[in-house]
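Only one structure is covered here, and it is reproduced in the block below.
The complex is shown incomplete by one protein chain, all other protein chains being positioned as in the whole.
Should a chain be cited, it is by its letter among A and B, assigned in written order, with residues numbered from 1 in that chain.
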Amino acid sequence: MKEINLTVNNQPYRLSVPPHRTLLEVIREDLGLTGTKEGCSLGECGVCTVLMDGKTVNSCLVLVGEADGKEITTIEGLASSDKLHPIQQAFVDHGGLQCGFCTPGMILSAKALLDKNPHPTEEEIKQGIAGNLCRCTGYAKIIESIKAAADNMGGK
Amino acid sequence: MSELSVIGQRVPRVDAWEKVTGQAKYAADYSLPDMLWCKLLRSPYPHARILNIDTSKAEKLPGVKGIVIGKDFGGWSWGWMPATRDETPLAVDKVRYMAEAVAGVAAVDEDTAEEATGLIKVEYEELPGVFDPEEAMKDGAPKVHDYVKNNISVEYHWNFGDVDKAFAQSHLVREDRFRTARATHGYLEPPAILAYYDPTGYITVWASKQSPYFHYRHLAACFKVPLSRVRVVQPFIGGGFGGTKNDSLGGDFCAVLLSKMTGKPVKYIESMEEELATSRRRHSVIVYSKMGVDKDGLLKAVQHRVVADGGGYTAIGPLSMYLNGFMTTLPYKLPHFKFDAYRVFTNNPIGAAMRGHGVTHTRFAAELQMEMLAEELGIDPVEMRMRNAIDNPKPGETYETINKVTLKTCGLKQAIKEAVEDPVWRNRGKMPKKEGDISWGVGLSGTSYSGGARQMGHQACAAIIRLCEDGTVNLITGATDCGQGSDTVLCMIAAEELGIKLEDVSIKRVDTAYTPVDPGSYGSRVTILAGQATQKAARQVKKQLLEVAAKNWQVKPEDIEIRLGEVYLKSDPSKKMPFIKLAHIACYSGTGAVIMGTGYSSYGIELLDLTNGIGNGGCSYSFTAHTARVGVDMETGQITTTDFTIASDCGRLLSPIQAEGQIEGGAIQGLGQALYEDFIMDKGKTLNPTFLDYKMPHALDVPNIKLIDIVTDDPFGPFGAKETSEGSIVSAPPAVVSAIHDATGIWFKELPVTPEKVIKALKEKK
Partner (left out) sequence: MITFYRRLPKFNYLAPTTLDEALSLLAQHQGKARVIAGGTDLVPKLKRREIGEPDYVIDLKGIAGLDEIKQDAHGLTIGALVTIGAVETSPQIQQKFGILAQAAQSMASPQVRNRGTIAGNICNAVPSADSAPALLTIGARLKLISQKSQRTVGIEDFFTGPSRTALTDEEILAEILLPDMPPNSKGVYLKLTPRRAMDLAIVGVAAVAVPEDGVCKDIRIALGAVAPTPLRAKKAEEVLKGQKFDDNLIEKAAKTAAGQARPIDDHRASAEYRRDMVEVLVRRAIKQAIGSQP
């Protein structure tokens, strides 16, 4: 078994898990945070995206030992008590989601993008979510939602 | 129509909050204490007899609690029609496609279950396989099923008018062969189920089912449990798009049986590679299309001979082949039509339904062929379509095709007019044709899809509306929101009918223990049919409330109106009360009343005449005019799609944000099937069962999409609505391929049009 310490959504956890577990499995099955989804399991679809020390990663590709000592943000960590994060709110308002399965990963990729680049062009938005597949929306309203979030967060 | 208060508003979907916060639970998110994990063992051969299965070593692995094989299901099989029940939960005597499941293991954790499958020894006798439907039809081809001749799973021969005479009289006739891609749904949520068979003989499953009541009936039949003791609880669904999640899987039945055997809940999740390699796909179809026109380009006759790759089992095949043909008489006037359809068994994965079911193949062929004829005749493609398009019937009138498809609204001409006025088409002559190595082209398509499917068996949707004493309302229905947004639309309909605000209507997921039976989410039927049921249930509640209000105010019920939560006297709106007060009065009248309304859709059934192809497959039909602009790199063949303009006649958009999302999403799925998506097969083996190589569009691949809303207010309704979800997946491929022709001068008749195919064709042209 591997002992690890990690912080998830500002909560510290100490876990004892078999070393061949992935961060995705630990988040979903040991911590019960099922907001992060499992899609392709191979790092090709992006639905398992979480922030690890501020950067987006495919959590299905991170071994649990590699997450030791790291700060993880999952979708559950974005909203504050009763208020949605502006990106979440923008997705709600602009229809940036349909079935919702890609949404947690998509929103976190959007967050990583806007944290680094608060006023992205449309091309930069598309590059920022290039690792997140969506099968429902055709991306149109996702891009619109991220633009709106950028506007709202930039205080325009 | 009097001014609507909720319908037509741009509102967020009712489940948006749960989805953006990660609170929405999908099938794989459910767990129960003591749960076991199920894993399937699959066949390494596409066609083989199963001689022996030895599970003894696997049984001894610590942690393994149960193993099932094909025989354990007692010979039960299922299928879309009684005569086509040829699929078993696990293969029994033979496997008929690569990686068909042959055994299932339940163990204390998934690692152990996976390890155990490796310990099961299966002896196979490999059989020669057949992988091309035209080869499979020939005499002497390996037999996939013994109960049919020449591997023909489904066969239809329809004949309307006299095509031979019409062709003889045509000014110009073309014959071409088209082929559509091996495409699949591509949802990001792999199918999953958590099953519990409790010892009293009650089955509960949480399963990613787009139409839970199909599964409910399958479980009842397979396990001989009464329907009242089958509970399918529907989680949120991560995309359905018709097909697999509208049916049951071997893994579902294994999970339930293993639960029965072990007394514990059993969870089964497919890996995505497993899903892409083994699951139901869209049929890949060869269309031999013959089309004749007069000198003005008016259609005289269309003859289609269609050969579909059915894969190893029938599944929904009979409907697929029907849908390939019945709408060929839309959206253009067609006086003569002959249809010969063959769905052929092969040792490939099963061909089944997908969004745009059936129509997409033959409409692709017919649209392109019409453009080819227009080109030969020197007729402008817009003019060609306008001459042939069905006119919008006048109010009260019905248009009927030669195979008795009837419709009351058709906005195709208006859609075409507006689509071509948009700059993408209008400016195509003014923009540079060549820029460096890029050749630009613009294409157009005019297509149709059916909505409100109500075909055979049980086809009525039902809704229950329950008024709470505080004036809020619960909407209970068996209709499924698989991500398309129907929950939102139904809540809006309920709110509009009752006269209350949308936020006061609450809806929860389907649970067959509580919700009324529903035929399912397919054939773009939910808004139309479940919508009608919701309207009726709401009106029943409203009637009761108006009677209470009338008594209270000493007037007649028809003197009162309710709108956005306010109850008022029509003749003097200053006489009013809040809805919440009326609810209170109603609920507390006498010793207390329970105010509920029920309704079910009453559009009846049109029994599909599969044999002759006569009649309606739906209640109404959407019409789409779609322009596309592409740039073709003439040296590499790479294609960039820059613009889509999509003019859609969907009757009336009830929930515009949701409807637009459906049109945009469908168009991009269509783009995927036009340019990128194809399973590459090698003797039954799928070479690209991953998202790396089954290439669905990414954000960087999509064009700017402009939507134009054409309102025709169809009388079927509700509120004039027609289907919105499948029109654009049918319109996109021909529009894109037409644009590629404009850019390259080449007609591509096989999808997808990959860069390599473009270069090959350009070379051959030289």
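By our rule, a contact is a pair of C-beta atoms (placed from the backbone, for glycine too) under 8 Å apart; a residue touches a chain by one contact, two chains touch by 3 or more.
Note that this is a predicted model, so its numbers are computed, not measured.
A.B. asks: With respect to the chain omitted from the figure, which of B:269, B:505 or B:526 is a touching residue?
C.D. replies: Of these options, the touching residue for the absent chain is B:269.
A.B. asks: From the listed residues A:42, A:79 or A:153, report the one that touches the chain absent from this view.
C.D. replies: Of these options, the touching residue for the absent chain is A:42.
A.B. asks: Which listed residue, A:58, A:74, A:103 or A:137, touches the chain dropped from view?
C.D. replies: A:58
A.B. asks: Would you write out the residues of subunit B that touch the absent chain, in ascending order?
C.D. replies: 39-44, 99, 110-111, 114, 117-118, 120, 122, 269-271, 273-274, 277, 436, 635-636, 638, 675-676, 680, 682, 687-688, 691-693, 695, 697-701, 754-756, 759-760
A.B. asks: Identify the residues of subunit A touching the omitted chain, counting contacts across the whole complex.
C.D. replies: 2, 18-22, 25, 38, 41-44, 46, 49, 55-58, 60-66, 68, 109, 112, 127-128, 130-132
The rule we apply is simple: only the chains that are shown with their structure count from here on.
A.B. asks: For subunit A and subunit B, let me know how many angstrom lie between their CA-based centres, rounded off.
C.D. replies: Each chain's C-alpha centroid was found; their separation is 29 Å.
A.B. asks: Which residues of subunit A touch subunit B once you look at their complex with the stated criterion?
C.D. replies: Contact set of subunit A toward subunit B: 28-29, 33-42, 44-45, 47, 74-76, 78-79, 84, 88, 91-95, 97-104, 107, 125-127, 129-130, 132-143.
A.B. asks: Would you tell me which residues of subunit B are touching subunit A in their complex?
C.D. replies: Where subunit B meets subunit A, its residues are 12-13, 15-26, 28-29, 31, 185-190, 236-241, 269, 271-273, 482-485, 657-658, 660-662, 664-669, 690-692, 696-700, 702, 705.
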